[in-house]
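Every protein chain but one is kept in place in this view of the complex.
Should a chain be cited, it is by its letter among A and B, assigned in written order, with residues numbered from 1 in that chain.
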Amino acid sequence: MLERLAAPRTGGLLALAAFAALLPLALVNNYYYDVAILVGLNAIVCVGLNLLIGYAGQISLGHAGFFGLGAYGSAVLTARYGWPPLAALAAATAGVTVTAFVLGRPILRLRGHYLAMATLGLGVIISIVIATEDRLTGGPDGMAVPPLAVLGAAVQGERVWYWIVAACLLAAVWIALNLVDSPPGRALRALHGTEIGAEVVGIDSARHKLTVFVVSAVFASVAGSLSAHYSGFVTPSKVTFLHSIELVTMVVFGGMASTFGAVVGAAVLTMLPQLLTVLKDYEMLVFGAVLMGTMIFMPRGLVPSLAALAARVRA
Amino acid sequence: MSALLVQYLVTGLTVGAVYALVALGFCIIYNASQIINFAQGEFVMIGGMAAVSFSDIGLPLPLAVALAVAAAALVGLALEKLAVEPARHAPVVMLIIITIGASIFLRGLATLVWDKKLHTLPAFSGDAPIGFFGAVVLPQSLWVLGVTLAIVLLLALFFGRTLLGKAMLATSYNRLAAQLVGIDVRRMLFISFGLSAALGAIAGALIAPIALTSYDIGVMLGLKGFAAAMLGGMGSGTGAVLGGLVLGVAETLGAGYVSSAYKDVIAFAVILAVLFFMPSGLLGVRSSDRV
Partner (left out) sequence: MSLLRAESLSKRFGGLNAIADLTFEVERGAVHSVIGPNGAGKTTLLNLLSGVYAPSSGRITFDGRDVTDRAPYQLAARGIARTFQNLQVFFNMSALENVMVGRHLHERCGLAAAMLRPPRVARAERACREESAELMRRVGLGAYLSSRASALPYGALKRLEIARALAARPRMLLLDEPAAGLNPTETLEIDELIGGIAADGVTVVLVEHNMRLVMGVSDRVLVLDFGQKLAEGTAEAVRGDPRVVEAYLGATEH
């Protein structure tokens, strides 16, 4: 009986893997592949962000900043300095790990609104610096990025990238699921439950918050690096406050404290503007309405709310 | 004092006065409910844009501004009733997300009602610059400073002398006690949103002739107004005004003497510095948690 309590994890992961393997049958042209890849990249960021917001109960309104640091880190190292892409990706990730660790310490001492504002400030400062240092970053117009290369062979084309992103997403989801059901993961969720209750059982709340902050920053940074190589181009538009909010919306809408919810949220809200190109003008309106509506009517998000509904129907 | 420095100070104080008004708006809502209204900047935008619209259709400027302020106040009241009140018992994270959602929604609405272009409002009393110790002062600057001063005095009278104002203050000190003496705290929150929106709108209308206005000026102005409120001490009205003026001057001096490209970074660096080193701001009050 106790084993069954751990089962939803493997089942969900297998379902996601099967879905990813079969999806190409429905992707009829490169445009669809492109959307799927975008969904996958956003999902990777959201899975990490969900660990921070949904499980640990913190908030970040600046995660586009980490995405941007990963993207621009890879871009600058490969385009300006000729580094091999994988080495650049590793270096960018290491850089973001250190940055998140150093900045996370003072930031995570804050709570609630103050934490939100600090992360917001951090994200905006990163985006302004990127847009202003145009000698390095190409400024507001952005810069070109060489393609990803593995062992000298360039990786290009939507179909190849689809499998790369799918594999990375599955890895990200697997890691997140493992983390949630482990002593450090439970410590995080306990912190979210009641910080004082967690402290008295020996959980160093500052250290654990910092850990999940860094982990979520790394997820965002890797997705950013991948995105830069996939698009062949980076611009500051992906590093804005609005993009940070979009990411939070995806997590909140899909389901806080639900890894699969984060994936679903990313999928729905990435596809929405693409599918409703007619309603391009209404994009902000819809996003804003989704945010407000979800928080007011479905505060746990789509997937947990549906799961609760299903449980009630079954009972 | 060099003419350049005077120029910077005048510009800084003008911009600072706008920040002060936005900060006061944050402060009033925060005092009524502990909510940070991320949509505050949008009220500034509505004030400016609506004033432009009303003025464009031929209404005299004072009427256009008054109607714009009224429109913004209505939006503020609607926001409170429809988005904030249903979720008033929700945890802080959710309220933050709701007001952010409202801010995006209002911006999206603005692109539909108006457009994405820059607009300008005629200056209230003309464009003839005035000489002042070697610096050039726009008449609109004097309007900004003067109206801000008047508003600050009016608010002081309102909160200090009127029954409604004192009721709102009481709610901010101790919500439960206020309820127990018969104050309708929900109404206080409702009114505070309307009042904050009006303040933001006035700021928007005042600054539109100088800085132009468009659908997305609210983002930066809102964030900077928040930085000012934090600098002064969240919840302190005097702090909000002081914070606004200090931030405006610091930003202008920084842009003038150090680097104009990084002007916006100053406000955010201020936010981070205050949050890290002085979370209660210059004039704020520290609180301790009870377990």
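Here is the rule we go by: contacts are C-beta pairs under 8 Å (C-beta built on N, C-alpha and C of every residue); 3 or more make two chains touch, one makes a residue touch a chain.
If you're wondering where the values come from, they're calculated on a predicted model, not measured in any experiment.
*Asks:* Which candidate, A:A257, A:L285 or A:V303, sits in contact with the chain we can't see?
*Replies:* A:A257
*Asks:* Looking at the whole complex, which of A:L52, A:I203, A:A220 or A:L247 touches the chain that is not displayed?
*Replies:* Of the candidates A:L52, A:I203, A:A220 or A:L247, A:I203 is in touch with the missing chain.
*Asks:* From the listed residues A:L179, A:V239 or A:I296, report the one that touches the chain absent from this view.
*Replies:* If we include the chain that is not displayed, A:L179 is the one touching it.
*Asks:* Can you work out which residue in A:A20, A:A190 or A:L269 touches the chain that's missing from view?
*Replies:* The one listed residue touching the chain not shown is A:A190.
*Asks:* If the missing chain were put back, which residues of chain A would it touch?
*Replies:* 1-3, 5-6, 175, 178-179, 181-187, 189-190, 192-194, 196-205, 211, 215, 257
FYI, only the chains that are shown with their structure count from here on.
*Asks:* How about chain A: which of its residues touch chain B in the complex?
*Replies:* Within the complex, chain A touches chain B at residues 53, 57, 59, 61, 106-107, 110-114, 116-118, 120-122, 124-125, 128-129, 132, 196, 241-242, 245, 248-249, 252, 281-292, 295-296, 299.
*Asks:* So in the complex, the part of chain B that touches chain A is made up of which residues?
*Replies:* 36, 83, 86-87, 90, 92-94, 96-98, 100-109, 111-112, 219, 223, 226, 230, 261-262, 264-265, 268-269, 271-272, 275-276, 279, 291
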